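Input: a single structure, listed below in structure tokens.
Only one protein chain is missing; all other protein chains are in place.
What follows is chain A.
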Amino acid sequence: MRLEKSGPNVVLLSLTLVALAAWLGLDTVSVAANRIVPGTGYRVDEVIGAGGALATALPWLALAGFAWRPARRHLLLALVLVVLMLSALPAWLALSAVTLVDAPQARLGIGAGIWGVLFLLLLALIELRTRLVLSRLLGWALLLPPLASAALCLARWLEPLALWQEYRGRSGQFLGAVGEHLLLVGVAVGASLVLGVGLALAMRRWPGVQKAGFGMLNFLQTIPSIALFGLLLAPLAWLSANVDWLSALGVSGIGWAPALLALVGYSLLPMVRNTFVALEAVNPGVIDAARGMGMSRGQVFRQVRLPLALPVILEGIRITTVQAIGLTAVAALIGAGGLGTFIFQGLGQAAMDLVLLGALPILLLALLVDALLGALTDILRPGGAE
């Protein structure tokens, strides 16, 4: 509290200083003659000269100044500055592309400096949003100017950007992969939700099931994902060879079937655990009152226990979904498709930008789902906390 009143905002100040160091000290972009050869890195001063580099330090110093005296007015100015700087990052890439890239096959890579600054600026944005107590929606709206700037730069100047080149080579494939990824995650989470809630209910009724169930799910969780895909290969191959309708359905040792089974297996533990704990943790006094008032068992469950448990159950769905989005990337190894395909192709071809083309959307999807389900949980908590 003391810091907030008079002293500097330490979080924002340190973020700013570290980001400034990353900006000036690390390579912001790299240029490679073609797709395979490693690129040459360029620091800020190597792109626009030492004087220009010093000039780019000015907004950072202003930001540090606002952090030093964090009155509300200063924090608002800092917020505007952070949004502007985020919007300037694509412009910096555009400037580098125009000045550094001359040959048509040459490619522009995004350097560690830009990634670092992007990450630190987003953290600063979160810090400012919290300090200024802005709504969730407004927080998201603040990302619109940087996104618009990125879209504009991509359309006009960023032809040589390696990531963009990789995407352009696979634009059809890319949308398909996103679709496959989401389908796998959706079906796996949906199936584990149905199974998980069923299992949690069975565990509440029969304590024996509870012990055995949690034991098995915990064990399942300890198997490394690649090993689990391997273990499923033989039995599924046998099944598809011997059961006609399964092979007609497209089940085989590799592909979507083992991927889905493994994903459901991994998703069950967080789903069951959250559902079970949520249902058990409802205040016994409330349940006692509900029964004492003459509610039937079904009414107690539907009108009291389930609604009170819902925020925690949703929390389980959120964790499970984020986890499944990450795990599905590995499923590409056994031919299940999805964004993981690009990651493994890129690793195989030593093309890091192709890896990024797979990894970045996975990251964005996870963040998006996290935010959406988090907002839903807030909405479903009526009248605030208990």
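The definition used in the following text is that contacts are C-beta pairs under 8 Å (C-beta built on N, C-alpha and C of every residue); 3 or more make two chains touch, one makes a residue touch a chain; residues count from 1.
In this section, contacts and distances are computed from a predicted model.
Per the UniProt record, the absent chain's protein name among "Polyketide cyclase / dehydrase and lipid transport", "Osmoprotectant uptake system ATP-binding protein YehX", "cytochrome-c oxidase" or "Polysulphide reductase NrfD family protein" is "Osmoprotectant uptake system ATP-binding protein YehX". Set against the missing chain, the residues A:A53, A:M295 or A:A371 yield one that touches it, A:M295. Within the set A:L77, A:L142, A:V209 or A:V286, the residue that contacts the chain not displayed is A:V286. Counting the whole complex, the residues of chain A in touch with the unshown chain are 283, 285-286, 288-296, 299, 304, 307-308, 382-386.
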